[in-house]
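Our next item is chain A:
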Amino acid sequence: MERIALLSPVCSPRLQNYPLYIRSVPTENELKFHYTVHTSLDVVDEKISAMGKALVDQRELYLGLLYPTEDYKVYGYVTNSKVKFVMVVDSSNTALRDNEIRSMFRKLHNSYTDIMCNPFYNPGDCIHSRAFDNMVTSMMMQYVK
Partner candidate 1 sequence: MAIFSVYVVNKAGGLVYQLDHYAPRAEAEKTFGFPLDLALKVHDERVVVAFGQRDGIRVGHAVLAINGADVSGRFTADGRDVLELLSNPAHYPVSIRFGRPRLSSNEKLMLASMFHSLFAIGSQLSPEPGSSGIEMLETDTFKLHCFQTLTGIKFVVLADPRQAGIDSLLRKIYEIYSDFALKNPFYSLEMPIRCELFDQNLKLALEVAEKAGPFGPGP
Partner candidate 2 sequence: MTRVEMADEALFLLLHNEMVAGLHRAAEQGEAENGRCITKLENMGFRVGQGLIERFTKDTARFKDELDIMKFICKDFWTTVFKKQIDNLRTNHQGIYVLQDNKFRLLTQMSAGKQYLEHAPKYLAFTCGLIRGGLSNLGIKSIVTAEVSVMPACKFQVMIQKM
Partner candidate 3 sequence: MTVHNLYVFDRAGTCLHYSEWHRRKPPGISQEEEFKLMFGMLFSIRSFVAKMSPVDMRDGFLCFQTSKYKLHYYETPTGLRFVLTTDLGVGSARDALQHLYSNIYVELVVKNPLCPLGEPVQSELFRSRLDAFVRALPFFSARAA
């Protein structure tokens, strides 16, 4: 089981960090998952602000493991355009090592980039895209155990 969330850029004026896209498999107790993603932003924000202060030379877009909970692992990724990707995976899912996660984020990012390039997409709107859905679905299927 794993879940993927894509969060709006911080720089969006008033409402920050509102979800652009959330998807989870399986869909039961999705709400819990929403909370998990939402709370994980604490860590993301922290990391970002740390970069701002150049405390850490975090030059990579992939933020790595944000924090582990009993049953999930939460990973984060922030694009240069400050769009945040959060991925929650079942901690029991051993198939997913750092590299897999990383490459999944890359996939997400690429696909997101395409969306940004879709002239009919209005940046900041929630994402309703067949292409994106399919990509996410296939990606999840690939790893769902």
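With respect to how the candidates were assembled, all candidates are chains of the complex that A comes from, given by their letters.
The rule is short, and it goes like this: contacts are C-beta pairs under 8 Å (C-beta built on N, C-alpha and C of every residue); 3 or more make two chains touch, one makes a residue touch a chain; residues count from 1.
Please read all numbers here as calculations on a predicted model, not as lab measurements.
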* Direct contact with chain A in this complex, candidates 1, 2 or 3 -> 2
* Structure fact -> In the complex, chain A touches candidate 2 at residues 9-11, 13, 51, 54, 58-61, 79-82, 109-110, 112-113, 116-117, 119, 123
